[in-house]
Each structure stands twice: as structure tokens, then as C-alpha cells.
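One chain of protein is taken out of this complex; the other chains stay put.
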């Protein structure tokens, strides 16, 4: 079984050696490894590793193959917690590589990011199960249902945000391990984010921190920038201020009016969002201090 | 003689035809042309043309070749003003292509933009005469003088900006048709800009409008952006707010600390500034409403 | 009526003036113009113009609005041919801006380029009518039919290319003004191209001329390049050698195996092909001497 380990903790000597010893003692073979330290002296340490570990668990032994893998993983986690994670006060996660994550996609009127994610998912490029698409509009229902994905229309009338968020929590809380705002144009409350209990990735249609807030393409046009962009980030309570996962840009000219900028931007948005989601699912994104480390 | 015509005015039918007729009637051959209109209905019209015009002037006839060219140009300008520019209320400029523009370069401690411009100028890539380099530090004197360019040290001690600006005006006002801030780290007053009487191009070490103001690389690091950039713009009284001529960017990662970002940024800065200066000298940049049209 | 004029001919003085006078004499307002000359002395001249022309025809006068526009355009073409195009021996085209072009899309097993074009077409970003999708596989039928577009399965068994091409000609010849190979993996014969009588745009999954031919991603991996790309070009009898319309690239690393390169490449391919098709439909691409001018 190929397993992925993510670790972050205060940096100090011996972290890598402790992890490598732990794995070697169990016959695991490290197949991929990346680490980063903000400062070897009292900085913060990040690591992502993939290792082939034996599927025969330490604990019991009954059960099917999947059960044996799960048992092996549980035993490995228990041992890792005691022998490595606690001594170094690590935040950590150990999961099978390729594990499918249950995900919800939220959209509004624009379909480009939503369809792009659904296409990639259907092609097998994203290791996720799309358990629901939620939109505050009916427009995308038919396309979504053609993918065999449940569609939920949760309108947000003026003053109706609390009800809408409550309805979405009924649908999603406990059901998903990631929510993706595929151009969902409603601001989510801090209370919603907390009760959802899963990270939320948003795509903002500007090169943050430039043009945070509304109508970024119109404001880019007004300012006369020569390059526009898009930003995928984790959502926090502070609008457009969460940790940035990925950005990309495209060149524009004086010939591009707001409609052109918007069309050019759509291609950036969907690519940037897809990369951010893929990297998140692949365990390549670690968050600390409102910034990301992307391995 | 190859001449370049720049025009801007309120858009209305017949502008291109009027210009083309005017040139055709004088046997001129349009070799290059670009135009832009913000809106055919009541928008603003921009045009840049190059045309081969006869060097035999309309006025007298004596004088050397250069004189004949100057006479021809003067006659052409007079006729254009009366027959085309006035009826359409144009802002316009007619100049020989390749005409060398007297330029001053201003720098501080960093030499990368300055050396890059001097080197491009020496190899003949920039049609300008560098009449002076001014710096508030002595550091770059030797390099500048090795290019055979006069170097002036004009320090700016605390409280000494008025004297420094006065000294620079003595050196430059009336002597240059362009000033380039090659990482000159002093803010120029509105009064200085007005009395200089020439456009000023600055390179800002961020992707404006992101990180306007001081220490953009440190702030980019803090915000965790995945792309950094630089912006060349005309200087106005409002800091970092003038019309943008050119921008470019580079990808960065969590591994890049402020020193790395600064080093990566240097390569962007010098390239972006060089492009902006080249395009300005080539008459490709027209300014209207705090934005540029770059043909 | 907004009309678009495309012209190419041997360069000589007076071309622009002749065109501008012709249009001005008929009260047309030039709203956009771009020109290029390979060399003012005996080079080749290219022009693309958009002009607002009166919709009241010269010929008769009866008929509906559409008829009046068509009459006006026919009259304009006749006059332009006689007064401007013939004296300068121009190749030219005059067409209404936004005119919808009948197009066929050809695909094989891969759906990313095909779906991307269909989706852009559905949202109105591409001024074309997709009259048919043809594939040598059945795989994409359901998706195509969901867009309401006729799907034709034309298999190409070993030795069966002549029959397949004959079948495609029955379906398409005379019906389309453009064919797009959206990762259609069969080589089309010169005879087919001639009898189709319409330009054909292909997307090649490499940065041509690097890795022309088969398996470009595998060969890119083998050669160890750090950047991969895709190329949209007009199809000629010589494989992968037709005039290039557009290219784009993405950075890759030693970590990217052939499957990764292929996945990264898909995003480049669909964007590059979409741009090429959009520019072609917008009359921005002129071909001369196996090269393109893209305005």
C-alpha cells in the first residue's frame, strides 16, 4: 500500500531521521519526499512523503484485503503518533495515496469552472467523489445531472442567507471532506465555514491581492493593467484573504474590453482552480500562518 | 524619409480616410499602421502610422540633405495641422522614425536596471542619447563613466529634497525629452515633474496595483503570492498610480525568501523597464485618461 | 452593418489610401484596422479592417432588412473589386462581422478539445454553426448529442481510409466552410483536403517543429525538455508542416512522466485550438507563403 505522510512542526534536528528510521524499521520504502523549513533555527518544518508500506497489519489479521490495509494503516498511525509525532509535537496526517475524497462543488450562474472540474473528474484526473453540486441558481442543473451527480438548488434570496447556509449544512456537513467554490458568488459566513468542518477552496477572478472584492475585471480595465490573473485560495472568514494555493496570469492589451477580459479570465480561472483542487487532493498543500507550502 | 505619426482625438467617421488621403496626395506610402478606438460611437480614437514621405520640402529648396528633410517635415506638419488635425481636434505628433531622443537616467544604489539600459543603448538597441546619469549615491559612478556618460551625484539628505530637485532641474530641464527612473528610490514632487517638462518612466518592483508603496517583495512574501512582477509606468504626482506601460511576472514558491524574490525580481524589472523605454522611444505608447495604448 | 475586409497583395504605395478613400466615399466609418508589410520595397502587404457601412444597397431596394444588407454587401463587393482590388491585384474578402460559419469538428478517442469547442460554441463565444461532429470512434457520441449536434461515426479500419474519406466528403463537402481536427488522429489525404474545399485546422500536441510526428509527449520526456507545448496550424498535404496559427507552452519537470505530460498538454491543446478557431472565425488570420499573419 502506498501511503502519504504530511507533517508540520517546529523545526529542530532529527525530524527527518526519526521519520525515516520509523519507516525503515517497518520495511517501508520511501518513494517520494519533499521538505521545507522556513528557518533551520527555530523556524517551521514541513514534509510530504510517499512510502510503500506493508499491507499486513500489526494488530489483528482477519478481514478482507481492504480490511487488512485499514488495519495496517491504523496500526501504523498509532505507532507513528506515539513514537514520532508526539515527541516532536507534530501536526500530521497519514493516508493512502489515491484515496477518493468526498467533495461538494458550489456554483452560481457561470458554468466554466464547474464543468471543467466535472470533466476532469469523469476522466479520472481528480481522485474525488463528487457527492453533490449546490447552486443558488437552477441554470446548471441539466449539465450537472448529465454527469450523474446530485444537484441541489439552494437559492439565496435577500435576507435569506442564514436559511440557505442551514440548508447547505444539512446537505453537506459530515458528508464532504472538501468544498470547492466554482465561481459561487455568495459570501459564506464564518459560522458556516466552522460548521462545515472541511476546507473550502475558492477561485477569485483576479491576481490577488490586486483587485480583491467585486468586479475585478472592470477594475483591471480601469487601471489599465497589462496582465490579468486568477487566484485559488482557501476560504477564511476574511474575504479574499485566505492562504493562496495557486495563481496564474495572461497578457492583455488596450484592445481587450471588460467582456474580453472576462473571457480570457475564464480560461485562467478554470485551470488555476483545477490545479489547486488536484494539489489539495494529492496532499501537496500544507497551510501554516495564512500561507501555503505547495510540494 | 520615414516619418511616424501619432494621433488621438474623439472618434468619428472619416478620420482614417482623411489621414490616408492627406498622405496619398503627397505621394507618401504608409508602411505600417495601427489604430484603436475605445468605442466607435463617441469613444476615443488612437492611431500610429509610419509612412515614407518625400524629403523634398514644400517651402524653399536650398540647404543640405538634413535641412531639406527638416524643411519637408516642417511643411508637412503645417499642412497636416491645417487640413487634418484642426478639423478633427487632434492631439498629434509627427517625427522622423529613428530620431534620437535625449534622455536622463536616474538611479540610486541598485545598478541592474541602469546597467541594462546603458548596455542596450551602447549596442544601439535604444534610439536615445544618454545625456546624463544622476544618482543620489556615488556607487554607480565608475560603471557609468566607463560608458562615457556624464555622471552627476545629487545626494538627497533628510530635508534636502527641494535642493536636490532644484539641482536636478538645473542639470536636466530643457536638456532631455525623457527621464527614466532606473530604480531611483526617491519620490519626485509634482512641482519637479512639471518643471522638468518631459515624461518620466519609472519601474516599480511589484505587479501594480498589488503591493504599491514600499517593500513590495517583503509584502509579497508575507501574503504568500505564487507570482511576482514588475510594472513600468509614467510617473504622476500620485505615487505608483501613473499610466502603466508594461508589466511582466515570474513564478515563485514557498522556497523563495525575500532575498530570492528580490533577485528574481531584478530580472523582471530590467526587462520590463527596457521594453517600456524602447516602446516609448519608438512612439508606440499613447496616453489617455491615465491609461496607455501600446501599439 | 459592420463589415470586415481582408486584403493581401504585393506592397506598393497607395494601397491604404485607395481603400480608405473607397470606404470614405461611401460614408463608411473604419472602426478597426491593422496592416503589415513584409517589406515596403517589393514585399507583401496584409490588411484587416472593420468598417461600419450603410445597409441600404446600391442595386435595387426591395426586400427585407437582411435582403437589403445582402444587396448592399454585393454592391460594395462589386465596386471594390473593380475600383480597388483589380488595380492592385489583391486577394481579398469582404464579409459581415459576426457572420456564423458552418463548421465540422472531427475527433477520435480524446474528448478534451472537442468538448471545449462545443462548450465555447454553446455559450456564444465562437461565431460558428457546428453542423456535424465526425469521429472514427463511438466514444464521444453521447456527449456530442447532448449538445444537440449531429454525430457521425465514420470508422477507419486498416485499409479503409479511402472509403472513410469518401463518406466524410459526402457528409461535409459543400456543407462547411471550416473543419477542425479536435485531436482527430487520422492523417487526411491531399485528395480529401482538396475535395473538402474548406480550410482545416489541426491541433498538434507538441511545440512544432519539435517532435513532429507521433508520440510527442513520450519523445519530449525522452529528450528531457523543460517546457512542452501545442501548436494549432492549417493542415496541408505535408504532415505537421502547415502554417502555424498559434502555439503555447507550459513548464514541466523531471517529476512529470508521460501521463503527466499528456495531462498538462491537454490543457494547452484545448486553449491553443480554441484561440486558433476563434481567430480564424474572426478573420484575423491571413496565410501567405506557408506562414500566417495573425492580427
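Note that the chains take the letters A, B and C in the order they are written out, and that residue 1 is the start of every chain.
The working rule: contacts are C-beta pairs under 8 Å (C-beta built on N, C-alpha and C of every residue); 3 or more make two chains touch, one makes a residue touch a chain.
Predicted model, so just to flag it, every value in this text is computed and none were measured.
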- Item | Touch with the omitted chain, as defined above, among A:13, A:124 or A:158 | A:13
- So that we can see where the missing chain sits, which residues of chain B does it touch? 111-112, 115, 119, 123, 125, 146, 263, 267, 271
- Item | Missing-chain contacts mapped onto chain C | 36, 207-211, 223-227, 229, 243-249, 253-255, 290-294
- Item | Chain not shown, touching residues in chain A | 12-21, 23-24, 27-37, 40, 52, 251
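Note that in this section only the chains that are shown with their structure count from here on.
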- Equivalent interface positions on chain A and chain C, same or different at half: same
- Of all other chains, the one whose Cα centre sits farthest from chain B: A
- Go ahead and note the Å separation of the Cα centroids belonging to chain B and chain C. 37
- Message: Can you work out the whole-Å distance between the CA centroids of chain A and chain B?
- Response: 44
- Rounded Å distance between chain A and chain C, as computed from the means of their C-alpha atoms: 38
- Multi-partner residues of chain A (at least 2 other chains): none
